[in-house]
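Every protein chain of the complex appears in place save one, which is left out.
We call the chains A, B, C and D, going by the order they appear; numbering starts again at 1 in every chain.
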Amino acid sequence: ADPALVRIGVAQQGSGDPPTFGGSPAATAQLQHRVEDALQSEHVKVEWIFFKGAGPAVNEALANKQIDFAYQGDLPSVLGRANGLKTHLLLASNVRAGVYLAVPPDSDIKGVKDLKGKRVGIFRGTNLQLVADNVLKENGLTERDLRVINLDTAAAQAALASKGVDAVFLDYSLFKLQRQGLAKIVYASRDGGLQLTRQAHLLVLEDYEREHAETVQKVVTAVVQAAQWSSDEANRNALFALWAKSGVPPESWQSEYAKQPLKDRNSPLIDPFLVARYQSVADDALRLNLIRQPVSVNGWFEPKYLDQALKSLKLEAYWPRFDASGKPIA
Amino acid sequence: MATVIEQDSGLTLRHVSKRFSGDDAPPVLERIDLSIASGEFVSIVGASGCGKSTLLRLIAGLDADYDGEIDFGGARVVTTDLSRGIVFQDHRLFPWLDVEQNVAVALRNAPLSKAEKARAVKEHVALVGLQGYERHYPHQLSGGMAQRVAIARGLVNRPRLLLLDEPFGALDALTRARLQLELQRIWESERITMVLVTHDVEEAVLLSDRIVVMQARPGRIGEVIDVTLPRPRKLGDRGVGKLRDDIVETFFTDAI
Amino acid sequence: MATVIEQDSGLTLRHVSKRFSGDDAPPVLERIDLSIASGEFVSIVGASGCGKSTLLRLIAGLDADYDGEIDFGGARVVTTDLSRGIVFQDHRLFPWLDVEQNVAVALRNAPLSKAEKARAVKEHVALVGLQGYERHYPHQLSGGMAQRVAIARGLVNRPRLLLLDEPFGALDALTRARLQLELQRIWESERITMVLVTHDVEEAVLLSDRIVVMQARPGRIGEVIDVTLPRPRKLGDRGVGKLRDDIVETFFTDAI
Amino acid sequence: MLLPANRTSKRAGSFVTHDVLRGIGWTALPWLLPVACAVLWVLGARYGWISPQVLPPPALVFETLGALAKNGELWMHLSASMTRAAVGFGGGVLLGVLLGGLLGLSRTLEAYVLPSFNAIVQVPVLGWLPFLMIVVGIGEPLKFLLIGHAALVPVTLSTLQGFRGTPRGLQEVASVYRYTRWQVITRVTLPSAIPVIGTGVRLAFTKAWLTLVVVELVASSEGLGYLIVYGRQLFQLDLVLAAVLIVGAIGYVADRLLNALERKLQRGRAN
Partner (left out) sequence: MSTLDLEAGSAKGSWRGVVLPVVAVAVWWFVSRHAQVGHGIMVSPAHVWDTAVAQVRSGALARALSASLARELTGFAIGTTLGLALGALLGISKLANRAIAPSFNTFKQVSLFAWIPLISVWFGLGDVAKVVFLSLAALVPVVMHTSDGIRAVPPHLLDVARAYRYGKLQTLAFVVLPAALPSIFTGVYLALIYSWLATLGAEYLLVAGSGIGNTLVDGSEQFRMDLVVFGVIVVGITGWALNAFARGVQRRWFEPSRAA
């Protein structure tokens, strides 16, 4: 890799020109040019590359060593690891996010249980899928009990608005539809407990890390700074306004983060909860035949850069840690 | 009926002129006046490019963009009609149809039963000597054979007026003579009005009641010659040869 | 040079046979043997479909799929050559080129300067009487005019052997006579070997040193007639008429 | 016919062994390229020229293919795709011939419609999706519509070209024999336009097949396109390639069939 260039892949379409995104500390870092500023003294340029194909496309780019870092969700990374991608997870970025179930406004579907036999949109291969599957499982259903249609974010919204489907599992983009009176959110998975949330992270290619440990440290530190800014309740409105540059209105972010402390959602920590979630995603993926051999998260996380950043920024005690079951560690 | 010449079913051209648009050259046809009685056999001879084919196209109704008037059978010619047939100078066979199908093209809209059509086609393929070639496609035919298919197509539906544009141009003397004879026979028995464009003055003399000599630039009628020789006429006949020589001498030797 | 007949630059056909693949009909040509001396003028006559055009294609080198041997100028004919020209029965003009450009087609690979080519084209357009039509496209020409363009194209590059497939078929008597005369003049002054396919026996007699009469099914040589009449010959000449009548009577009257 | 082949006469060099060798070479020729690609692929996989995550080794692909065939999934996806392709492509071709024919026959209609047609066809499938999903939902009709749209364009344009290219001389023959408008269209214009339309139809098939994949990508739960997308989303490129092989194979067979059909339709023509 070109030492004068850092390439960060983002598993989202991105929006605008140049594209930006929202909803995570990494997004804050991009919008605030924190990584660029941190690397400026060494004349290292930063390139943010957005993938419409989301996590899977990011995996292809990683396989070809076309990017050095990636912001990605849990399932796609597990798929990559299962297929032999050599990466290290550096820090969490956007955790404990849920999925929502939305239906047309006049629908008589009241909850997940009513989905039996219905046409339901799910964006497969992303970290939305497993959560949706687990939600179904908790309600005694599987994908086979519904008529599942693979819909990406845009298609899911259009399908819902046109009543082409009976329901969709999707993310915060549903709030806008709800405000427009085109959809009704009948279920939020985060209400069902932390095992029904999805996580995301920043990762680095092993090869790159070996050769450019210093750069990795700088990037991690910059993102941790962004995480701290994003976790400060004083910044709540400024944060949503910042993320709104990506095209998702502040109201949607408000709804997405309502009743949740920003610290919980924007924590970069690699705590037992996070590790346990990734292992359970890997186990679920195997059970659902999404991968062919078991994946272990042992040795996948590389917390030393994060620890160093926390130390240098004096943030060791800033974010609460959670145990495997999601309970705060005293 | 077949023997009575009905004047009102004849062909009349009055002051017919034709000019191709965008052309500042002299008109291709200028004030053509000509009356052809029903059942008459008229030949048109004239230099290459003098407008013979153009004239036939107008009569056939293929080109309505002219000045003057053309009447046939008491009605104004405005478009084509099954009662007026034409054999084109280039054969214009459909490349995707075989010999038999190409002849049958003329009968698609004829009021005949399927069997009658098939029989008529068979007869006419034989008439032009192409038995055995029914399944050949145009690219498998010689030049003369293709021309004969076109003749069969022109004859098979028995129009009341048949326009023939150098139909025998590509034929050897023998085939030509045979087809001339057949044409004559059909003309006599069915009293079809025939207008034949030919560059063979002898052929014109042999077959026609009248010969129209056209002149070029602009295309116009130079002379109309009545052929009063008794029928049946034959190629060797002295009268035929004499009239031919006269016409050739008078009209086709200016430049030599 | 022009007056010495070099035997080794003549044309020789030995046992030439031709059959179209997938055809179980008799061969189209069967064991054709023929020698034509350099500078000789030979005509081929014969019934429609007897294989004349096919034979010319073989000599031109357009079709190598035959049995037997064809030699020209001491070398085996395996493909086309600028020293052997051909005027096709159908004119085969390029529809996207105008008259002048169509004639120039023959000179593309001639060892002439641009100006020489332009002059040669101009001369030959005039030779066939088409001055004023240089900018016309094929669809704007009459049948005879298109044929004349093809003749001009065939002549313009002065091949040593010129094959003519019914070149005058669509021409009126006057134009035809004029072009016959021109052809004769060119033949005499340049001693080009000429092979003319024609259905007009009189034309054959007028122009040829020898006349080959072909027979059909299978196509073969029936007779070769030496024409010993003194030159220059003229259309009206008694000898010409007599020989013509003889040939027509002997070979073209079986069926009538 | 192609360019001067410079064939020598039949009996020149008619050594039997030579001919036989040539015959074998001729038969093997079409396999040269695919075999070369396959060899490159095997070597590339073995020596790691390309990451195996992106270009999995052939053995794995065929293994996946076998597994798909065995558990019956393959047939389900296959029949779903074939149905969509057949309906969409068939409809698109019919409408395309109709529309192209109408435009070819009437300059007036052309003046009204062609500019809009030209603008509309410039909007891609992905552009229409948001609308069409609203108008027709995301069921099969959506797929038929989009695939049909993809097939429509080349067929319309080539039919238009073919109709315009009909030799005037032949149309005049039909006119002399008082062919009705319908007869002229079916008996003269259409047959003479067949070669051009044929090219359009084959291109239409290509486009329809491509669109199938895109449509199945966006909204579906079965079909070969879905299989490709699903494989990609699961980062199992062997699944993708297996599906690609099938898509290619079917496309090839269909293309050959269309070709044969076209040849049958223009039997008798010189080339």
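Convention: a contact is a pair of C-beta atoms (placed from the backbone, for glycine too) under 8 Å apart; a residue touches a chain by one contact, two chains touch by 3 or more.
What you see is a predicted model; the values in this text were computed from it and never measured.
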Contacts of the unshown chain among the visible ones are A, C, D
Among D:L55, D:L145 or D:L234, contact with the omitted chain is made only by D:L55
Given C:H139, C:R185 or C:K234, the correct residue touching the omitted chain is C:H139
Touch assignment to the omitted chain, from D:P57, D:G90, D:G139 or D:G251, lands on D:G251
In the full complex, which residues of subunit C touch the absent chain?
57, 60-62, 79-82, 84-86, 88, 90, 92, 94-98, 105-106, 108-109, 137-139, 157
Which subunit A residues would touch the chain omitted from the figure, given the whole complex?
13-19, 49-53, 57, 60-61, 64, 66-67, 153-154, 157-158, 161-162, 173, 176-177, 180-182, 247-248
Contact set of subunit D toward the excluded chain (per top definition)
1-5, 26, 29-30, 32-34, 37, 50-51, 54-55, 107-108, 110-116, 118-131, 134, 153-154, 157-158, 160-161, 164-165, 167-169, 195-196, 198-200, 202-203, 205-207, 209-210, 212-214, 217, 225, 228, 232, 237, 240, 243-244, 247-252, 254-256, 270-271
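In this text, only the chains that are shown with their structure count from here on.
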Steps needed, at fewest, to go from subunit A to subunit D via touching chains
1
As a quick test, compute the distance in whole Å between the mean CA positions of subunit B and subunit D.
48
Centre-of-Cα separation between subunit B and subunit A, whole angstrom
86
Shared-contact residues (touching 2 or more other chains) in subunit C:
none
Quick one: which bits of subunit C touch subunit B in the complex? Just the residue numbers, please.
20, 25, 45-49, 52-54, 89-90, 132, 140-145, 148, 165-166, 169-178, 181, 199-201, 236, 245, 248, 251-256
For the complex, give me every residue of subunit B touching subunit D.
60-62, 79-82, 84-86, 88, 90, 92, 94-98, 105-106, 108-109, 137-139, 157
In the complex formed with subunit A, which residues of subunit D make contact?
51-54, 129-130, 133-135, 137-139, 142, 217-221, 226, 229-230, 232-237
